[in-house]
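Note that one protein chain is taken out, while the other chains of the complex remain in position.
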Amino acid sequence: MSVEAPNRALGDAGPTRPMESSATWPRADRVGLGLAWAAGMLLCVVAGAIVLYMLFRGLQYLSFELLVTRPEVANDQSRSGGFLDPIIGTLMLTVLGTIIAAPLGVAAAVWLSEYGRPSWLARLVESGIEVVAGTPSIVLAIFGLLIFSQPLFAFLSFTAEGNAVFGRSFLAAGAMISLIALPFVVGATREALNAIPSHVREASYALGKTKAATIRRVLLPAVRPGIGTGTALGMGRIAGDTAIPIALLGATLQLQAVDGPLGTLRGTGGTLTTYVYGNSPAGEGNAPEKAYAAAFVLLLVVVLLNFGVDLISRRRQVTSWTR
Amino acid sequence: MDPLTPPHAAPLPPPIRRIAVDRSPTTVAAPAAATNGHGHGQPSGIVGGGRHAQRAGRAGVERMRLEDLSISYGRKLAVNRVSLPVRQGEVLALIGPSGCGKTTLLRSLNRLIELTPTASREGRIMLDDQDVDRMEVTHLRRRVTMVFQQPNPFPMSIFDNIAYGLREQGSSRPRREELEPQVIDALERAGLYGEVSENLDHPALRLSGGQQQRLCIARALAVRPEVLLLDEPASALDPRSTARIEDLLVKLRDEVAIVIVTHNLQQAFRIADHVAFMYLGELEEYAPTDQMFGAPRTQRSRDYVSGAFG
Partner (left out) sequence: MLGALACLVLLLIGTMVAMVLYTAWPSFRSNGLAWFGAGAPNQGQLDDIFNSPANPAAYQYELRAWPMIWGTLLTTAGAVAAALTISLLSAIFIVEFAPPRIKRVIEPVVRLLAAVPSVVYGLVGVLVLVPFVGNLLVSERRKAEVQYVVQLTGDSLLVAVLILTFMITPIMVAIMVDALRAVPRSWMEGSAALGVNRWRTIWKIGVRAARPAIVAGVVLATARAIGEAIMLAMVSGSWFAPNPLDGFTFLVEPTRPLAASIVFYLEGRTVPPLGQTLAAIAAVLLISSLFLSLAGWAAKQPLKRYGIV
């Protein structure tokens, strides 16, 4: 709070003396400064253009009906229902992925920050998580197809005639897509854990608590905002990913449950992303109006998830962007 | 070799009295004489003779003047209506309890304080009768450079550290061969050349703390400043390095006006010609060194100074 106000006073009212002025700089430096301004403005302009354009198209094509009617398979996609199923698909996939990624990520982060022995193993795990973060999702998708078609994982999807395991289902896609969120959860949780001063831990030990109890009772509650940040970011990534649902979910228009317990989860479906892709000129449907409408909803979801992050992190540290 | 500190440099108890006797003429009145008195101990080559003589004539000349200088951080007043002269040919020491505004005052002299967004300033600072606010700030900072409390060599080689200020001055980029004499000269003036002449390309951050601080002084000297500001330059150093730097400053004072902040009163006594004692942002007393430590005018100065010698 004390950092913001004087900043503004200096910027707006103008100090009694001018700040260092670029007018006397060598020409090359002034050119550099101009380019820096241009680059900053370019980012703003591009972001503004995308948002405004999507807003325009979204408001133009989105209707309540599209949100609540199920898509139908039809030759003419422009009159084939809405995208209720993809919305549900995105929700299910995001929840599934998060349910898997959050506990795993928190566990990995706690182990890395609080135990981390032997240290070579910790370093290895750390780089492993970096590798996962750097692996393209299309590669994860191919890997998912390979592994979930194994008989071992037959329970995740349905088995076609001749015992061929299909390998595509919400469960399979959820398991694979959780890897996209994992690095975000680990990163944010570790950052939060590292920010806890060590005397907090020592105080807890001094009260006779065990390490496990300290972690459960003291540290985890303290890093809840960090976990929230990481999870929300990860959810945004899951909701926005296309390659894995196309490969592992089947990218069908409707949710197709299989017989048996957890039929929907073991069945195939689509998400908003696959729906947008399918209805774009690149896909088969080619109904740009619906693609726009669905993309608008998708963008809204993703931006809201990121906005949530903003709220959480703003409460945590006010001055993150001021020196 | 070292006129001020014996080579074995036992700092406690400091050889204050002896130096005081040695340096009794070292007041504003006769700075030139004082330097000559010390000149015999200098290794040759540290200061070019011609340069030395030329500056000696202008010794005691007032270079900077602070007039009613006040600085506040937001609402908090850190320096309150201070007026002071800064003269070439002498060392001015700023002393006072910590938090009394010494650093703030020093940083305002070359407008470095403007890098702190909350700080605002009133009053005038003159450099050679020119208001520093009217000057182009990079020019000002080249004429009035600063050495910080913590040695802060850049993460580059020793050579590049010294050459940095020279290279980044204008639009043309001088080649290494052109810079080499200036770099070596600066290192020599800072008394560091002998130690690093073999490894100018080594990373500066590998040097010891004392060497790093002398490197920073050399870096500042390389841009040929007229005023050198030092903010507790020795507070992070061992006694041996401290002694070297003190010695160095005494040698430099004819070429550049030196303002040094120190919380070490003995240090002020050893090297300063004038001392300014600050208290809670106010200038409590400004006096020649001997007077400040011998017969301070105000009660507060007396208490503060006697605390050190008591």
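Here the chain labels run A and B in written order, and each chain numbers its own residues starting at 1.
The rule is short, and it goes like this: contacts are C-beta pairs under 8 Å (C-beta built on N, C-alpha and C of every residue); 3 or more make two chains touch, one makes a residue touch a chain.
Not measured: the values here are computed from a predicted model.
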Among B:66, B:91, B:112 or B:292, the residue in touch with the chain that has been omitted: B:112
Residue among A:91, A:132, A:154 or A:196 that touches the chain left out of view: A:132
Residue ranges of subunit A at the interface with the undisplayed chain: 4, 7-8, 11, 20, 22, 25, 29-30, 32-33, 35-40, 42-44, 46-48, 50-51, 53-54, 104, 107-108, 110-112, 115, 121-122, 124-125, 127-132, 134-143, 145-147, 164, 179, 182, 236, 239-243, 246-247, 273, 276-277, 280-282, 288, 291-292, 295, 298-299, 302-303, 305-306, 310, 321, 323
Residue ranges of subunit B at the interface with the undisplayed chain: 110, 112, 115, 138-143, 145-148, 150, 152, 154-157, 164-165, 168-169, 203, 205-206, 216, 219-220, 223
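Here is the rule we go by: only the chains that are shown with their structure count from here on.
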Inter-chain centre distance, subunit A versus subunit B - centres from mean C-alpha coordinates, in Å: 54
Subunit A residues within the subunit B interface of the complex: 2-3, 5-7, 10, 15-17, 19-21, 24, 26-28
In the complex with subunit A, residue positions of subunit B that touch it: 74, 111, 114, 117-118, 120-122, 133, 136-138, 170-171
